[in-house]
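Only a portion of the chains appears, each positioned as in the full assembly.
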Amino acid sequence: MIKVGIIGGSGYTGGELLRLLSLHPGAEAVCITSRKLEGTPVGDVHTHLRGISSLKFESPTISEIARRCDFVFTAVPHGTAMDWVPGLLDEGAKVVDLSADYRLPLDEFEKTYKMKHKAFREAVFGMPELHPEVRGAAFVANPGCYPTGASLAAAPLVEAGLAERVIFDSKSGISGAGIAPSPTSHYPNLAENVVGYKLTTHRHTAEIRQELSRLSPGVKVSFTPHVVPAIRGILTTAHVLVKDEFAGKIPDKTEISKIYQEFYAIQNMNLMMGPGETEGLWFPGGAP
Amino acid sequence: MIKVGIIGGSGYTGGELLRLLSLHPGAEAVCITSRKLEGTPVGDVHTHLRGISSLKFESPTISEIARRCDFVFTAVPHGTAMDWVPGLLDEGAKVVDLSADYRLPLDEFEKTYKMKHKAFREAVFGMPELHPEVRGAAFVANPGCYPTGASLAAAPLVEAGLAERVIFDSKSGISGAGIAPSPTSHYPNLAENVVGYKLTTHRHTAEIRQELSRLSPGVKVSFTPHVVPAIRGILTTAHVLVKDEFAGKIPDKTEISKIYQEFYAIQNMNLMMGPGETEGLWFPGGAP
């Protein structure tokens, strides 16, 4: 049984990790931290886990966590994860950082997030379809919400060299904005509405550009996020502008479908050498 | 042109009053107050009124308001309206109080709201269908949101002496909870949900009981509110328990329909003696 810790567990991300771990046959959450909520049962905050998780929020030291856990998720804001990650790694824990602190190269991070990095380390970018080295990695930087769908949606066409530019127009549910009420998440403001924000300046653009540039140096990337009246999920429309040189020979639907199938088949083979990719994660979504 | 002032105009109620006044051919908003927002254009707060109202929030004295306005709406929380109303009345303004401070008799108010009243006055209860003396009144206490629909829904059957007890089960949009974001109004908490609250203890029960008891002393009243995923509006289901003595002779649909038509026709005649009941208020709702 893999013993798992969650640093910063009072938000939606912490609650969802706990929920997924409660379903996992080979892993067990043994520690969840929150300075403010120390001593509070997690079911008081994540009420959907009442009777499912008996953990209480704790406020242990890095060493304590590393001693008790094989594997740690850092679910704290960017700028804070860097206070935890190097210590955890040095004490031997495997770490998945859910913040933005280790997704970009040092200089790109400091330019994008407008802050000095206190403790940089190299991480594997946690997108297994594009980074099969995730398997077995000791330290993974989990991609942002928007970059995951956006990059995977365009990657096959970009890698095929077709794309001059990709314009991503994303429509997100509001849970990505977090557990704290705000004017944006206020029901009368969001219901019956669609709200664009950070129209050309969202920081996730850097991650998308990084991943797609690896597949086709120089590809141009734009990204515009919106929130829609929905709780979960993101629909990203990728407007792919094809290079002039393909004028008149743009692949048809069947060919495009083949490009996608081949791209993701290859990727999957790499991953499927090892055991149980989806263990503890596989379940069919509900409908309606 | 009637000059109108709004005390406490930074919330949804203030914004809606301004909107309705902008449509009114015989009235004009000349003053809207907010201590915190003094100097701010109302369009910065009520963005739907940008370009429609050029007022700025002010923080005038009671005397100033009374001098500039013929008519004042107090749209402040209960416990605060009582700081304004008596002064405004004494200086000659007509007042509609939207808070709960003057809806109930003194003792009933103090028991229900668990506070001492600082400055009680008699008001006309602002439900013109049951209180035709609203016409021409100098001081009107506007009913609460739930009591309006609930009382009017049951009044004809209660007045007809049929009702032993009425159990009101109300489903409200969230705008009644106000402009300030809260966990209840947080989109992920309200969407796809229905939430009951103050199950047997909501303070509006006293207003409903007061109005229905006038029509049939001793009628029993229960009230349970819920919020549903909607912005505006309340649907109230009135479960009317008929007195035992009517067993076997409960009126059928046609008779009940007649009871309602006669009740509201009579009421309307009283009101329609004077001019323009709906002036500036009449407009068909949109659909879809």
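As written, the chain order gives the labels A and B, with residue 1 at the start of each chain.
The rule is simple: contacts are C-beta pairs under 8 Å (C-beta built on N, C-alpha and C of every residue); 3 or more make two chains touch, one makes a residue touch a chain.
Computed from a prediction, not measured in an experiment: that's the story for all the values here.
Participant: Since every chain shares one sequence and 2 appear in place, tell me the total number of copies in the complex.
Facilitator: The complex in this structure file totals 4 copies.
Note that in this section only the chains that are shown with their structure count from here on.
Participant: What whole-number Å value describes the gap between the mean CA coordinates of chain A and chain B?
Facilitator: 47
Participant: Tell me, which parts of chain A touch chain B in their complex?
Facilitator: Those residues of chain A that touch chain B are 12, 174-175, 179, 181-183, 185-188, 190-192, 229-231.
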